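Let's turn to subunit A:
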Amino acid sequence: MSEYVIKNGHVFDPVQGIKGDKAEVAIKDGKIVEKAGSGAKVIDAKGMTVMAGAVEIHAHIAGPKVNLGRIYRPEDKLFTCTPTKGMERMGSGNSIPSTFKTGYEYAKMGYTTCMEAAMPPMFSRHVHEEIRDTPIIDEGAFPVFGNNWFVMEYLKNHEVENTAAYIAWMLRATKGYAVKVVNPGGTEAWAWGLNCLTVNDPVPYFDITPAEIVKGLIEANEYLGLPHSMHIHPNNLGNPGCYETTLDTLKLAEGMKANNKFGRESVMHLTHTQFHSYGGTNWGDFESKAKEVTDYVNKNRNITIDTGNVTLDETTTMTADGPFEHHLTGLNHLKWANVDVELETAAGVVPYIYSPNISVCAIQWAIGLEIPLMMKDPMRCYITTDHPNAGPFTRYPRVFKWLMSTKAREEQINAFKHKDKVLTQTSIGSLDREISLYELAQMTRAGPAKSLGLGNMCGGLKPGMDADVAIYNFNPEKPVANPDDIEKAFTRCAFTFKSGVEVVRNGEIVSTGHKRTLWVNAKIKDNPQVVRDINEKFLKYYSMTQANYESLGHHFVPNPFAIEVDAT
Partner candidate 1 sequence: MATINVNLISGRSIQQGVAIEGGKEKPLYRTACGIIELDPSDLKELGAWKNTNVRVTSEFGSVVVKAIETTQGPHPGIGFIPMGPWANKIINPNTYSTGMPTFKGTPVRVEVAVDQQVLLGIELVQKACRGETV
Partner candidate 2 sequence: METITITMKNQPALYLEADCVSPDAFAGMTAAQIAELSVYEGNVTGTLGKYFDVTGSAGTTAADTKIIVRGDVKKVKYLGMKMSAGEMVIEGDADMYVGAWMTGGKILAKGSVDAFAATAMKGGELTIEGNAGNYLGAAYRGDWRGMSGGKISVKGNAGSDIGMYMLGGEIVINGNIDVHVATHAEGGKVVIKGDAKSKVGGQMVEGDIYIFGSIDIMMPGFKPAGEVELEVEGTKGKFAHFIGDMGERHKKKKGQVIYANLYKKI
């Protein structure tokens, strides 16, 4: 494997506390090393910004609902499909890119590790086939547990150990990475056309509340000591006044402590916080409650969050929150897809246009920016667009621009049709914080890596870590003349290295690297009861056999990277 030494660049690495100093980064055998050999290839990064490869903590990039979005939105691709080009396969899709384009676009922006945020377990083979066809980036996928019949039956009786054993089985069967919860109990209720809008709404038939599901899953997660915390999309997403449900959900983590060997301190990750920080009682008095939510998170160190920034684009919403998508199609009358998955979950898909001429969309945009600007610890707040829900991930550089430049924010606020309403219903106009490059590295690298339990492997440039490096044509010593220069610089890397392989040069793909699938192999004590329960559910209620459910052979995950956990 080639050796490289990156010289003269301004390095930003929260793991080592380097804040823009000119430092050398050496690469050997796929890892960052103290010093490369004399034959190492020299990359001159003079006047450039050097960071670790970015880490995506929450995006919908592979699997059945993503592909349903592709299948049912030919208009999302019209006139924009791209040809075969050098190493690149043909590409397609704006809000829902094809797998190939997904890999290329992330790599070109300097992202090297990405998490698919919602894997319906029964469809894990599909998720992994798409992951396999997504080049370059390392990927993991979070199976969803919040509406799973086993989980609800065990936690009804507070059987944490059985829940943990079931989770361990499921992570193995699906090659999953973490415990994802979406609208706990609400999606099961949706199977009957109902919902759970608060943490105390009972789940029909199962005699359990969302609060009990959430608490129990945190306990099971920490019982196992998984690398990532329980990752939650709470009840009542997207409705005026939903912040109260969000605070009720966050409070469920009070007093809980992380238990793991990965350096993770959080027990709950609240995702796409923007969608959960709404006040008001209707769309007319809709307002931001970003302050209330971030105040709580600032005070409680066992919680991490990501933002879910609205990018003001036409996009495709998709979530395991089935009832929400049904609600949304009622609002915008656009095409509605829904898939209920036996014993496990559901998903919905609806196109959405975040128009700068609609006040609610502009307020959503503002809330998404308020959250990171109000968060005191950038190591606990990560930038996402909940791709493609609040906007496509390809807009990250634009979000960075808004966060790094008050001027860019002002320009956008002035362009809104309902500017005054945005200013009265949010405090975006009074926030003059500008996110620094170091903070950006915390919010997009070191922070999400730590929350995922990957802090020793990626998200930093410390010797011994994976050699994932992004070099941007952005000179931190020069004042930014035009905020658009920020967006431009972060859109196409000068260089991207993935596990020590140069994959991007001058914004073009030069290698498809050695993509890995990350999953968690949790060892547990033998649990005959859970084994029996699984057998029984397959015999009676699943529509496929257990043997076929568990068959996820090498051809689905050709390059696995298992993170071992021992909970015996």
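Simple rule for what comes next: contacts are C-beta pairs under 8 Å (C-beta built on N, C-alpha and C of every residue); 3 or more make two chains touch, one makes a residue touch a chain; residues count from 1.
Basis for inclusion: all candidates are chains of the complex that A comes from, given by their letters.
This is a predicted model, so every value here is computed, not measured.
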Checklist entry - Candidates 1 or 2: which touches subunit A in this complex? => result 2
Next on the checklist: Please output the residues of subunit A touching candidate 2 within their complex, sorted ascending.
Outcome noted: 72-76, 78, 333-335
